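Missing here is one protein chain; the remaining ones are kept as they sit in the complex.
Every chain is named by a letter (A and B) in the order it is written, and numbering of its residues begins at 1.
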Amino acid sequence: MSETYTFTFMKEVSSLLHAADGNPFPMCVQCGTCSGSCPVAAYMDYTPRQIIAMVNAGLKDQVLESNTFWYCASCYQCTVRCPQGISITELMYALQRYSIWKSRYREGLIGPSFSEAFAKTIVRTGRTFEPILAPSYIFKFKLGEFFREIQNATELMIKGRLPLLPPRIKRLENFKRMIRRIIPMGGVE
Amino acid sequence: MEKIGVYVCHCGTNIAGMVDVQQVAEWAAAKLKRRGVVIGRDYKFMCSSLGQELIEKDIKELGLTRVVVAACSPHLHENTFRTACKRAGLNPYLCELVSIREQVSWVHTDKDQATAKSMAVVSGGVERVNYHAPLEPLKVPIHPDTLVVGGGIAGIQAALEIADAGYKVYLVEREPSIGGHMAQFDKTFPTLDCAACILTPKMVQAGTHPNIELLTWSEIEKVDGYVGNFSVTIRKKARYIKTEDCTGCGICWEKCPKKVVDDVFEAGMGMRKAVYTPFAQAVPKYPVIDRPNCTYFIKGTCKACEKFCPTNAIDFNQEDEIVTVNVGNIVLATGYETFDAKRIAQYGYGRLPNVVTSLEFERLCNAAGPTNGEIVLKDGKTKPKAVGIVHCVGSRDKNYNEYCSVICCMQGLKFAHLVHERTGAEVYNFYIDMRTPFKGYEEFYQRVLEEGTHFIRGKVAEINDAARTPDEEGKLIVQVEDTLVGVQMRIPLDMVILSVALEPRRDAKETAHKFGLSCSADGWFIEKHPKLDPVSTMTEGILIAGCVQGPKDIPATVAQGAAAAARALGKIHAGEIALEPFRASVIEEKCSGCRICNGLCPFNAILFHEDRMVTEINPALCQGCGTCVAACPAGAIVGTGFSNEQILAQIEGLLLLNVGEEAVPA
Partner (left out) sequence: MKEYAYFPGCSLEKLAVSYHTSALETTRKLGVKLKELEDWNCCGSTTYFHIDELLAYTLTARNLAIAEKTGLDVVAPCSACFKNMYFTAAHMKGDPDLAEHINFALEEDDLHFSGDIRVRHLLEMFAQDIGPDEIKSKITHPLEGMRIAPYYGCQILRPRRDHEEIENPRYFEDLLSAIGATPIEYSLKTRCCGGSLIISSRTAALTMVRNLLQCARDQGADVIATACPMCQVNLECYQQSVNQEFGTDFSIPVLYFTQLVGLALGIPKNKLGIGKELVSAMPVLAAR
């Protein structure tokens, strides 16, 4: 089946990129440096280069259904090598934000729920607390992985490397009001 | 009162799209009537024959004494309109061209304001032209000799064209021999001619031509003068060889005990001696002694070359020699350098032994090169079974050079063919886009496709030696996305050739400064017009040819060498050149002898008479730049064509001080 080009998705995603200095991903020449450099490319449904082409072509459904941007390890290898100066990592973040904002992501991915749990912990306490994050992912593990993870945690606990009580910052009320100035409605709590 | 005609050009929609040209013309006719304007017209293309005829007709029929044309930049059509005036019997210097395209329509977005600005610009032109005086162009003789800088194929071609036409050429080359990069190559695309076979006849011709004086192992120190009369100071570096006695027999370099890595001609792949000619067919045949590496110069003993020289041609006491030549034209053909592949650390060049640059590979497959043309790995014996050729290394990359280096695709194809032919190895070309325009190039691409070379569309991400599988052990692993499949590939190879970018010479900025030229941001010399005048520069009498202007292949380089020669020959043949009569001169009575202007002249045209304590300007050297006119505190220097009256009147015009139905005294 053939498709037709629509450019609204490209513009929506562009507008989600603030600090990437006008991240010019429509300037992509499809050379593949990003995907050749990417340490996770082999595990992605589409390579980062393909995702850029798909965003530029407006293939929103296929992009949001893909695991590509949830598999980005934020290693920035693509970004520093891109001959067109495109911040591909930032584009991956933008797609993650878009996907969470629209609540549209593929079933079974750990990334979205982990990110949300992580973010919630921070806005509630000002700090991260590893044990509270575990439920967001551990039940999605295969049985062997599950036990391995529990074993790791136990060993770390014995070595005194896992916190027992959630830490929190002192001026938490100020901190929460600060966040409300950035995200005035919802988001927090 | 002068009778002035104002002509406003539409330039299609270039001007008319942003400026209400009809309104400007009508406004000039009405509001500048008291300033002498007798007619205002607009026309679609003022520069067309019909447009010019319009002006000529008005000059004849209305008796115009001045003409103001509002159109494009004077760079483009000043001459057109001056010539039109001349044809109608008006002195060409009574015509003023004001720009409402480059300075108005192209740089503004509000039509009303652009129209208002155009009116001001026209008013400035009208006020100024009132003060114009009839002038005659200055004629200067053209010295018939020419200087060609750079002895690569561009310089050789230019020198031969001029010399064959019967005029003397000084061909200056920094290295011991002419030949340039082309002499280092093995084959040339797309015909696979042996580079030496087609180049060396030209080198010999240049070396023996009665009209060519070769100055190799020489560099330009200083350039004075102007078109027709340049005076150029050249440093002939000491060769430590008496060229009048040397027969080029080669015994000296045979006997020289000191081996040195040849970073220039052999691109670091081979050795030479401390006394050497870069290659067997070097022109001239005389060697040079590389002083920093010569045992005698370092330790004070050795002199093996001197002992064995059959004609006593070695002279350790030679010193650099400074010579000055007078020439009418200069052709700059100083070429390019290759990109330093170490800058892309992820490609492993310099760290992984079998990652080589394109220039190194040229030497590797050259029959006269360090391996006698055997394509082998760094161990000197193993033939590669799989070879990768990486395109666009340092080109088309905002991190290094944004431009395309032009030659790499065809060079990559040539390498693929040579590797295939000589080793039978699997060959991979890694490209972003295949660019094979020009005659016979696409056909060559087809040929290499037929030979079974693998073409992988993807810019190589990295090259490393970290094996993950037994197949990868001991190999170079090229990691790349095959973008046509959309899969990241790891390809184990024995040798990788990096097609490195062509870059301007490291000292390009310095050279440009010496010759009064300008470089673009990336360092290539700027031509007068990128399409219509690619071998001229903004400095009259200085021409450019070959890669000094930007990356190009051999056919284009040769064409430019010939084109530059044709330009020079045209001027030489005319014998003289007409220069703008815009010159500064000193009113002696007003000159206080303060000497403020003396050091400011960029053309060394100012002379100070100590006896009379006054300054004088040499009209032959003056280029009419106006620096001294502006600097003189006593107002003692006047510029023909840019007098204070003219400039001040133009400013008043721009400020619309004299606009209106009523006359205002000037």
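Simple rule for what comes next: a residue touches a chain if its C-beta (ideal position, glycine included) is under 8 Å from a C-beta of that chain, and two chains touch if they have at least 3 such contacts.
Keep in mind the model is a prediction, meaning the values are calculated, not measured.
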Which of B:50, B:345, B:613 or B:655 contacts the chain that the document leaves out | B:345
Which residue from B:103, B:318 or B:464 sits in contact with the chain not drawn here?
-> B:464
Those residues of subunit B that touch the unshown chain are 342-346, 348, 351, 399, 464-468
It is residues of subunit A that touch the chain not shown, namely 16-19, 21, 39-40, 42-43, 67, 70-71, 73-77, 79-80, 87, 89, 93-94, 96-97, 100, 109-112, 114-116, 118-119, 122, 126-128, 130, 133, 137, 141, 144-145, 148, 151-152, 155-156, 159-163, 167, 169-171, 174-175, 177-183, 187
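One rule holds in what follows: only the chains that are shown with their structure count from here on.
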What whole-Å value do you get for the distance between subunit A and subunit B if each is reduced to the mean of its CA atoms?
-> 50
Note which residues of subunit B are touching subunit A in the complex, please.
-> 346, 392, 396-399, 432-433, 457-462, 479-483, 486-489
Which residues of subunit A touch subunit B in the complex?
-> 29-38, 41-42, 46-47, 49-50, 81, 83-85
